[in-house]
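On to chain A.
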Amino acid sequence: MKAMELFSEAKEIKKGRIRIETTKDKVEEMIKKLKNNGYEHFVMLSCIDWIKDGKFELVYHMWSYKYKEHVMISIKINRDGETVPTMSHLFPQIETYEREIHEMFGVEFEGNKRLVSFVLEGWPHMPPMRKDFDTEKFVKEHYYKIPEVKEE
Partner candidate 1 sequence: MVMNIITSILVMSGMVALGFAIGMLFNGIARKVVARIHNRVGPPVYQGYIDVFKLFSKKTNISHGWIFDLAALFSVGGIALTFLFLPVAGVSMLSGEGDLFLILYLIAIPALGFALGAGASGNPNAAVGMMRALMMMLAYELPIAMVIVAMMVYYNTTSLAGIVAMQSNLKWAIGIPPFLIGALVADMALQGMLMEKPFDIPLAPHEIATGPLVEFGGKHLGSIILYKMMGTVVETTLFVDLFLGGGVVLNVNQFGWFAYLVNFIVWFVLILVVFLIAVIINAVFPRFRIEQALKFYWKYDALVALFILFWIFSGVMV
Partner candidate 2 sequence: MRQEDWSKLARIMSKRSLWMVHFCTGCGAMEMPPVLTSRYDMERFGMISMATPRQADVLLVTGYLAVKTLKRLVQVYEQMRDPKYVVGFGSCTINGGMYWDSYNTIKDLSKYMPVDIYIAGCMPRPEAIIDAFLKLMDMIDKGEATGWKKYHKYYKQYKRNQKMAFSYRLDEVKDIEEGDGK
């Protein structure tokens, strides 16, 4: 069945692109349902930092080869202290996406055992993809302050 028929909250933003806004406790159910109804390709998991609202938006992208439809399930969580249950048991590649989002945004995924460092190594500062992390300032204070090698 098509996503529009499956979920009442689904809305089509353009041809072949469907957006569903929901809450985090319903996500697992929805992904399972979509997976069983022809949406078998999990495209990616994305995170958006809406700093003005104090929210992170997690977007689960799924695609159906059958209906040629792309579904984006979007949930919003608080920027600080809110955890999300992991979905890595549904699609194996979600584990990696969660690992990356954990590292880049600091979102905690409950139940994901592999939230170890992914891209960065020994990063002591705030997760860099957050909007309040100013990369220009960091570069100026870090890399440009490393002294040149002085030749005596």
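On the choice of candidates, all candidates are chains of the complex that A comes from, given by their letters.
Note that a residue touches a chain if its C-beta (ideal position, glycine included) is under 8 Å from a C-beta of that chain, and two chains touch if they have at least 3 such contacts; residues count from 1.
Remember, predicted model here, so these are calculated numbers, not experimental data.
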| item | value |
| --- | --- |
| Chain A in this complex - touching candidate among 1 or 2 | 2 |
| Complex contacts: residues of chain A adjacent to candidate 2 | 119-125, 128, 133, 135-136, 138-139, 141-151 |
